[in-house]
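Okay, so here's the structure we're looking at.
Here the complex is missing one protein chain, while the rest keep their positions.
By written order: A, B and C. Residues from 1 in each chain.
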Amino acid sequence: MLTNVRNVRIEWCDCDPAGIIFYPRYFEMFDTSATVLIEHALGMNKIEYLKVYDFAGHPLVEARARFHMPTRYGDEVAIETKLTECGRSSFKIEHRLTKSGTLAVEGFETRVWVARSAGDPQRIKSQPIPDAVRARFAGSGNGA
Amino acid sequence: MLTNVRNVRIEWCDCDPAGIIFYPRYFEMFDTSATVLIEHALGMNKIEYLKVYDFAGHPLVEARARFHMPTRYGDEVAIETKLTECGRSSFKIEHRLTKSGTLAVEGFETRVWVARSAGDPQRIKSQPIPDAVRARFAGSGNGA
Amino acid sequence: MLTNVRNVRIEWCDCDPAGIIFYPRYFEMFDTSATVLIEHALGMNKIEYLKVYDFAGHPLVEARARFHMPTRYGDEVAIETKLTECGRSSFKIEHRLTKSGTLAVEGFETRVWVARSAGDPQRIKSQPIPDAVRARFAGSGNGA
Partner (left out) sequence: MLTNVRNVRIEWCDCDPAGIIFYPRYFEMFDTSATVLIEHALGMNKIEYLKVYDFAGHPLVEARARFHMPTRYGDEVAIETKLTECGRSSFKIEHRLTKSGTLAVEGFETRVWVARSAGDPQRIKSQPIPDAVRARFAGSGNGA
């Protein structure tokens, strides 16, 4: 199973007047973690893999998070990211954000592989994930 | 049922190199909508109601969104926000973001009413929602 | 002189643990104000005018701000934006952000009109501002 771990410091600019992280920042961190995971799997960065596989991206159709414990400015956290499922045109990614080993946030994403519509480049539609990508998604990442 | 509608323009700074909104921005918009809903219900702004009801906030224990259609720079969208459930110490809020009447994103939040722990102000714990708040939550907002 | 005024509320998510706005948010607001000013001048939105005038944007070569008074969550502010100078390939924009009529922040931007380099689309280079644009920049905006 494709896995990745990133260490992140919660910065002053991530926190709100209550002194805790403003929760949409977690989704930003998860998005970066998901991209890093896919970059490692495909062996190139996002700009490159969008070109090489000639597709328009892997936008989310669903995002979900459970918040177990707040994090604060200065906290050093670890984000473990896993590709948990790969279907025909969609895939699932899970994130576990821990602080000193204790689970603080869980994140769940469902993403689709999309291409621009031939008739209307403003429209995007799902398409099958290429076999070469699927094979790499079945491999293992930097943290496995 | 408490309801609120906000009209928001998707700005250049909300969008990513794919030309569509970067999805964590939706959660920022939903958070602002939730705050506005509660402010209208309680008749004061967030800084004031945190003081008046002497609590530490209403952080999320769960956030979820389903993305049906991307939005882009310049899109004018409407966000309809409803308080759908009010329990003893938690409440649920739902958001429907539409573009020209078509549903683009649904958001779901579960929030808890928390106070700072007497022994350790860094720790927060859930507590019963005051009756006065509960009564106002059962009322109706600016869009109802 | 091209002028525009936007009313903005400082939101919870704009503020930091000190309870005041996190200052880079001002630059986000100023960027939106600058875009709105140019959109009004040219009579179309940014996506459209990038296409119509076939250029790559108007990035900043210099940004500056003076902070006279902090703003806080819930503050209603007004941002007055003016195009103050238009040269051959660059132009200057100034912003005055006021709270209840008192000046809180001044912003100064120098932007260049750029096109993608023919040989390398990753590179951008300044080019003369089209006469049609220059004429519209010499006109007046929605607040004049």
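One rule holds for everything that comes next: a contact is a pair of C-beta atoms (placed from the backbone, for glycine too) under 8 Å apart; a residue touches a chain by one contact, two chains touch by 3 or more.
No experiment lies behind these values; they were computed from the predicted model shown.
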Report summary line: Of C:56, C:78 or C:115, the residue touching the omitted chain is C:56
Query raised in the report: Hey, which of C:28, C:80 or C:94 is the one touching the hidden chain?
Result: C:28
Report summary line: chain B residues touching the chain left out here are 12-13, 15-19, 22, 24, 73
Query - For chain C, the residues touching the chain missing from this view - result: 17-18, 20, 22-25, 27-28, 31, 47, 56-57, 59-68, 70, 72, 122, 124
Report task. Against the chain that's been left off, what residues of chain A make contact? List them. Result -> 11-13, 28, 31-32, 35, 45-47, 72-74
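Note that in this section only the chains that are shown with their structure count from here on.
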Report summary line: For the pair chain A and chain C, the C-alpha centroid-to-centroid distance in angstrom is 32
Report task. For chain B and chain C, let me know how many angstrom lie between their CA-based centres, rounded off. Result -> 29
**Report entry** Whole-Å gap between the CA centroids of chain A and chain B
**Finding:** 24
Query raised in the report: Which positions in chain C touch two or more other chains at once?
Result: 12-13, 73
